[in-house]
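Here we show just some of the chains, and they stay where they sit in the whole.
Every chain is named by a letter (A and B) in the order it is written, and numbering of its residues begins at 1.
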Amino acid sequence: MTTVDIDRLERGRRAFEDVMTFAAPEDSTPATINMLDFVFAEVWQRPMLSRRARRFITLPCVAAADAEGPLRDHVYAALHSEDVTIVEMQETVLHFAVYAGWPKASRFNMVVDEQWERIHRERGVAPPPAPALLPLPTPSDPEARLAVGEQSFKDINCLPYAPLRDNPFQGAGILNFVFGEMWLRPGLGMKERRLVTVACVAFQDAPYPILSHVYAALKSRDVSFDEMDELALHFAAYYGWPKASHLNQVIGEQKLRVSQEWSAEAGAPS
Amino acid sequence: MTTVDIDRLERGRRAFEDVMTFAAPEDSTPATINMLDFVFAEVWQRPMLSRRARRFITLPCVAAADAEGPLRDHVYAALHSEDVTIVEMQETVLHFAVYAGWPKASRFNMVVDEQWERIHRERGVAPPPAPALLPLPTPSDPEARLAVGEQSFKDINCLPYAPLRDNPFQGAGILNFVFGEMWLRPGLGMKERRLVTVACVAFQDAPYPILSHVYAALKSRDVSFDEMDELALHFAAYYGWPKASHLNQVIGEQKLRVSQEWSAEAGAPS
């Protein structure tokens, strides 16, 4: 092994420790060496997206991938580094439940509890008490909730219309719960919700949601063009190149669409 | 080609047409031939699970698999055969949204609308008007909804306890929406919800949900032991052998657990 190779490996180990807050694996299999060298020493170190922002892309990917070890490690690292608060983490689990399904979220939730306990055990202190659930931040009256859901659907999706109510998926699901309640909960910022959502629609890869959520993240200016390009690379590391290539193509198209809309809006007589 | 082999192929084509309500593909690639011969002429024809019951396993699998053609075909076949009503289909979409994530459900929902339109266009009649969303069947008051959610969580999961409220995933998600509202909607029977749920937890394959939902489906007697064994085979065809193999193992363990509980209950002094 040349000095250059050793330096490079050492650089990978230090990058891993910096991101993960614990020691890098010792084995020298191709997968581990390239993970240290490429994923940690290159991808995580790039500008454009902060380490904190990268957490909100990584967490849904590891929660979706069913790999128990990496999920535990990344939950621990995000909380232990204090990049992500426990309240943000728990809202991430709920947001993930909606966009990736309750069963995987159920495990994610358990791992969050475990790692939060572990961090406090390591620190020799008890975890703080959880905040109370009620009152909910959104109206209880069904008609009022649907009205709130319709407005927030339009605002969040940057669209002039909302779906019809007379369909259980749209009425009881999308308007009543997803946009009438979940997206409006405090405790997780809009930019962070965008990052989690784009990661989820990218691994779920149904054709319309990936378009609409990439579009809305850009159009709302919650995520910049450069940040979104960088998101595609980070996602490639955590969910593989085929889905990332598709995401990257969608991003290219939606950047163009948003740019054209912004030009038209700027040029329009006020 | 021997007469026996030709008969076998012809049998596969007829089975496909019977299930799918349209003509079988003509190509003779290994995948198509074996799909006709094994999936349609064998799996779908087996007793223990009706063709209707098999729809509720197939639909979540094709909706999760993101293969647009098969999704369209199976939605059409389920509605066109009248094995599944439009109300049941739409509730299946909402149930699937919760257990497999909103993005894939969004596409499933679109495909249902398209195929329902298509069936009525073919019949030369207009689709009937959709039923009204409101009033919702569950309480609006947050405290009352949580209480309903806690009770239905216990009933549906066959467990003596419900999760704590002071956690957004559990409180705002599980108790408030999933068990406080979604599972309680009329329009889809409990057995059908069980079939959809078990298929979803089997492809999501997070460790606890697969245990708990297989257990509850058996313990509640909504799905019999023989039906559950048959479900594993049907699932294998639609989501692949590795996840099915895990499901099959879980089923074996949960049948044992439920049998032991039933014996203990039968033997216990009243």
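One rule holds in what follows: contacts are C-beta pairs under 8 Å (C-beta built on N, C-alpha and C of every residue); 3 or more make two chains touch, one makes a residue touch a chain.
Being a predicted model, the structure only gives us computed values, none of them experimental.
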Given 2 placed copies of the single sequence, give me the total number of copies for the whole complex.
3
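The rule is short, and it goes like this: only the chains that are shown with their structure count from here on.
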For chain A placed onto chain B, the superposition rotation in degrees, Cα atoms, nearest 5
180
Centre to centre, by mean C-alpha position, how many angstrom separate chain A and chain B?
28
In their complex, what parts of chain B are in touch with chain A?
66, 68, 90-91, 93-94, 97-107, 109-110, 113, 130-136, 140-143, 146, 164-174, 176-178, 181-182, 185, 187, 200-201, 204-210
